[in-house]
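What you see is the complex with one protein chain gone and the rest in place.
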Amino acid sequence: MTDPTDPRRGANRAFGVLGFGAVLLLIGSTIGLFFAPKESFMGDVYRIMYVHVPSAWNSLLAFTFAFFCAFLFLMKGDYKWDSRHEAALEVGIALTGLMCIQGPLWAKPTWGVYWDWDPRLTTTAVMFFAFSGIIALRHFVEDPVKRATWSAVATIIAYADVPVVYFSVRWWNSLHQMQSSPETVSAPFLIPLRTNAFGVLFLMIGLIMLRSRIAAMRLEREMAPPLPAATTPGLQPQGARS
Amino acid sequence: MSGLGAALSKELMLQWRSRAQWLAVFAFGAAALLLFSFAVGPNYELLRGNAPGFLWLGLLLSSTLTLSESFQAEMEHRAIEGLLLLPTAPHVLYYGKALANFTQLTLLGVGLVPLMVVLFDAPLPRPFALFGVIALGAAGLSAPGTLYAAMTFQARARQTLLPLLLFPLVVPVLIAAVKATSLLLLGDPMDQARPWALILLCFAALHWSLCGVLFGRVIED
Partner (left out) sequence: MASPTIDASPAVETVALSRRYGPRWALAQLDVRFERGRAAMIVGRNGSGKSTLLRLVATAIRPDHGTLRVLGIDAARDRDRVRQDVALLSHASYLYDALSALENLQVAARFLGRDASRATLLPLLAEVALAERADDPVSTFSAGMRKRLSLARTLLQNATVVLLDEPYGELDPPGFRMVDRLFALLRGRSATILMATHLLDRGAALCDDGIVLEEGRLQWAGAAKDLPNEGGLDPASLPEPRA
């Protein structure tokens, strides 16, 4: 693989990053599941935190990256940002979806309910639907130019809305019961948590790289082939002259 | 006449011509309120307590009808392109359309209030404050709604896409408007309605500026 123009180089890089992330996740999860001590209040149930918290951090990171890709596409018109935008949206939605499954799995044995309207979880659920809507928009628009522009506009608006959603839900929820959740993480739990956080980060980056390639290849098929050669020179009408 | 004045006068003419549609949308909103009461049952306390939520859900559902119809006239013969080529700045067309949608939604909300009072036995101690909250909520719905209506009208499955895109975005409007309405109807001894109204104002300010800037990218090639 020494040829720099070999298109497989990009894919190999992405697989490399994915592999690295998978290894980190395996190490962190092994430590977290089998070696980290039990939590004083929650016992073994807390261990889902080792995937839940990394999913949460990285889903927000993915959507932030999607926001920047959308902004850069609107500013520069370069379609590589549209491919990356599509990839970041999908990976962000996947991580967010995982989060929304992990959260209730942890909440039911801990608080007795699957969903407690915790501001972070609720905001994430809203983000899940908001960005899923944008993916749906991309599927329903066939023209690649409109698809790229409109989804970029929608991502910017949805992302700008996230803080407003969070604060309104937090305020709304504060009038109801307050659930406690661990705000600080003590040292024995940090190593597997951080390992998994980086593991999910590299998985996310690798997936975005791969998915962007697929999106770019599809765009290449959809947009026109390279421009044909110029028309015969000197062919101009008398009053309409070149 | 300024560009915005021309846009508003155009909207006024179009709205006046399609006034029969207003009745249909009002009927839809009224039907929604009725259905909510059937879903809950004839428990007066429950109905009264949830009246604000029903009002705003009814308004939200009706908004998708008015918003998607608002671009019917603009797109069927590409009238909006004709105006852009005159030339007209896209944000002028946006604000004209958003103001028209805002007016329609506010009037619809105000029109549904008597129905809410009758069906859910809701008290009405501060009607004008309530109308103010309805206006603020309508402003929050109409800003992003107008932009997304312009977008989805040109896409396939627009009936599905518009609510899919709009509803998650306007969760803060729903939360704040229902809370403020609830406080105004059922009692607000600690003056908490004001901060919720402030959230509505901030949401509206953010989206009326952001969507105005981005509208050109949605409507132009």
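Lettered A and B in written order, each chain numbered from 1.
The criterion applied here is as follows: a contact is a pair of C-beta atoms (placed from the backbone, for glycine too) under 8 Å apart; a residue touches a chain by one contact, two chains touch by 3 or more.
As the structure is a prediction and not an experimental result, all values here were calculated from the model.
Engineer: From the list A:23, A:190 or A:223, which touches the chain that is not on show?
Structural biologist: Only one listed residue reaches the unshown chain, and that is A:223.
Engineer: Can you work out which residue in B:41, B:87 or B:189 touches the chain that's missing from view?
Structural biologist: B:87
Engineer: Mind pulling the subunit A residues that touch the left-out chain?
Structural biologist: With respect to the unshown chain, the touching residues of subunit A are 142-144, 221-225, 227-233, 235-242.
Engineer: By the contact criterion defined above, which parts of subunit B meet the unshown chain? Give residue numbers in ascending order.
Structural biologist: 1, 3, 5-7, 9-10, 13-14, 17-18, 73, 76-79, 81-89, 221
Keep in mind that, in the parts below, only the chains that are shown with their structure count from here on.
Engineer: How far is the middle of subunit A from the middle of subunit B, if each middle is the mean of its Cα atoms, in Å?
Structural biologist: Subunit A and subunit B have C-alpha centres separated by 31 Å.
Engineer: Which residues of subunit B touch subunit A once you look at their complex with the stated criterion?
Structural biologist: 144, 147-148, 151-152, 154-157, 160-161, 164-165, 167-169, 171-172, 175-176, 179, 195, 199, 202-203, 206-207, 210-211, 214, 217-218, 221
Engineer: Can you check the complex and tell me which residues of subunit A touch subunit B?
Structural biologist: Per the touch definition, subunit A meets subunit B at residues 74, 126-127, 129-130, 132-134, 136-137, 140-142, 145-146, 149-150, 152-154, 156-158, 160-161, 164-165, 167-169, 171-172.
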